[in-house]
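Certain chains of the assembly are absent from this excerpt, and the rest are unmoved.
All chains are identified by letter, namely A and B, in their written order; residue positions are counted from 1 within each chain.
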Amino acid sequence: MEFTVAQVAEVLHGTVEGDAELRINRLAKIEEAQAGAITFLANPKYEPQLYTTHATAVIVSRTLELRQPVAATLIRVDDPYSCFTALLEFYQQNARTGRRGVEEPAFMGPGSTIGDNPYRGAFSYIGENCVIGRDVLIFPNATIGDRCRIGDGTVIYAGAKIYADTVIGARCVVHAGAVIGSDGFGFAPQPDGSYRPIPQIGNVVLEDNVSIGANATIDCATLGSTIIREGSKIDNLVQIAHNVEIGRHTVVASQTGISGSTKIGDFCVLAGQAGLAGHLTLANRTTVTAQSGVGKSIKEEGVLLQGSPAFALRDSLRANAIFRHLPELERRVTALERNQSEQEKP
Amino acid sequence: MEFTVAQVAEVLHGTVEGDAELRINRLAKIEEAQAGAITFLANPKYEPQLYTTHATAVIVSRTLELRQPVAATLIRVDDPYSCFTALLEFYQQNARTGRRGVEEPAFMGPGSTIGDNPYRGAFSYIGENCVIGRDVLIFPNATIGDRCRIGDGTVIYAGAKIYADTVIGARCVVHAGAVIGSDGFGFAPQPDGSYRPIPQIGNVVLEDNVSIGANATIDCATLGSTIIREGSKIDNLVQIAHNVEIGRHTVVASQTGISGSTKIGDFCVLAGQAGLAGHLTLANRTTVTAQSGVGKSIKEEGVLLQGSPAFALRDSLRANAIFRHLPELERRVTALERNQSEQEKP
């Protein structure tokens, strides 16, 4: 994507000072910007950088008074920060997800339908009897199994794998390599010590506005559905086991694992590399800090947990503070013992 | 898949009470079942749900006496639970893995052979000189490198990546996105602090009835084979490094990592997010609890380990119980010190 400064200024309702025909092809921070980049100045603290930046164009306030000559072309607007944010969103939508049409070869099985304005990348696969909404983007090498339903405006990035019978809402994002609907890890031990797979015939349901990170894995339910409710955000490499339910607007950071049948409430935050045992219930607004291991249900809302095994954050911080100095504590006990036995001597 | 109640009843050798022509397209728990679903009643505790369920059909015992009218059509059988389990297995085999034939385009290199009754999904890739058995299913976008051998009845799900020279036994399942045979992480430090890759030319061997979870990674051996023996089950996002050997019927839960050259015995259980250092040997029937870090070999069979670093589960539970109350222990020591110095005063 490349635009002239004049084109950008027109979209932002700004006025140009300098060469309006210069070409812009990327956005950058003012301190990192090179030729071809557009940046912005909102915080007066950064004004000195305005006079040294290598950016081709800078979005500045209409009211800014220059104290030195500026090499870059300026676009003057009322609110530089919100204008730059608007450019960011425009850029992301156009550079990353602006592609439309069908690249051949792409596969769609019998009985499947897709709404208006799709992108189906080369080597993307849609099985049989799927119902896919409008403005859905399916990137190259993604695989969507039979009988899936996908809502309007959802983006499935390259190489994501969606098993049969998955239901995905509107405006969801599934990042590259994510796997949705793989078999739950359920095996029945046999008398000889071997394991027999328990059939896993449920599915996964993602409600609207859910985001799934790269190479995350979400298993289908044994029976029924593994569910991620509206607006929840799942980071890269997260594992969500069979029959888990995650509430609305909950955030799960990278490499966290949630074991089978656990229910997480709304507005929770699970930090990175945390682990949750199976069959737990976490109340709304529970926070689990990084690397914690949660083995018990939490009934009270708003609890903060830390440690492995996890308990209240405040208590955990205190216990850890003493843990670091355990050798000293042990020496103090030894000194007490020595003194006491001295005193006991006749 | 859709069947009439009559068709299902015939398969189960059951008798129908109600409308035998109703259509069924899914299986569900009695409390979650909606129209179109078939469910079952085995435990008398759930009998009240029989009178309120929205299921289209319910499998019940021949001897059940109804106390109220039932809206659903009934299928009476000798053993409702085992009939439902049989339906589950039938459903999984047909809905998930019932596809046969070759979807074009699919790639198979020169010198490769595949047995009868295969499924090769669109955009699946088989390299050169592979020997693949009968009833093997290779889902879309899966990649199988040169000279691989795959046994009868094995299922390779969408987008799995099998490197060259991998050997996979019969009736294995490799879930979507799993990577088998990537280079071991071996680098020789050079005098200038940089690293030179050590050639990794071994392979991976999965014996029969092995299951590999979604997005799990198994590195090839430097020389020789990384081996997973018969019947072992590996969960999603597990990492198995080069030259590891995992015994028979061992279970490795999600996000666990096993470092290079470690040997795990038979009938072991490694819970989620555990980590094992390299060059260890774990005896048969060792259990490692979640998030534990094992740094030493275990020679005795049947040991339970916990903690990072891990030691005996029983001792770990006791140490953790006191860890939580370290601040109190520290206060007790301070009180003792104060008392002792009081007593020492003349």
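Observations
Rule of thumb we're sticking to: contacts are C-beta pairs under 8 Å (C-beta built on N, C-alpha and C of every residue); 3 or more make two chains touch, one makes a residue touch a chain.
Treat the numbers as computed from the prediction; the structure is a model and nothing was measured.
Here 2 copies sit in place, and the number of copies making up the whole complex of this structure is 3.
The working rule: only the chains that are shown with their structure count from here on.
Subunit A and subunit B have Cα centroids lying 25 Å from one another. By the touch criterion given at the top, residues 27-29, 32, 85, 88-89, 91-92, 95-96, 103, 105, 121-123, 139-141, 157-159, 173, 175-177, 209, 211, 213-215, 231, 233, 235-237, 248-249, 251, 253-255, 266-267, 272-273, 290-291, 308, 320, 323-327, 329-330, 333, 336-337, 340, 343-344 of subunit B touch subunit A in their complex. Considering their complex, residues 105, 107, 123, 125, 141-143, 145-146, 159, 161, 163-165, 177, 179, 182-183, 185, 187, 193-195, 197, 199-201, 215, 217, 219, 223-224, 237, 239, 241, 255, 257, 259, 273, 275, 277, 291, 293, 308-309, 311, 315, 318-319, 322-323, 329, 332-333, 336, 339-340, 343 of subunit A touch subunit B.
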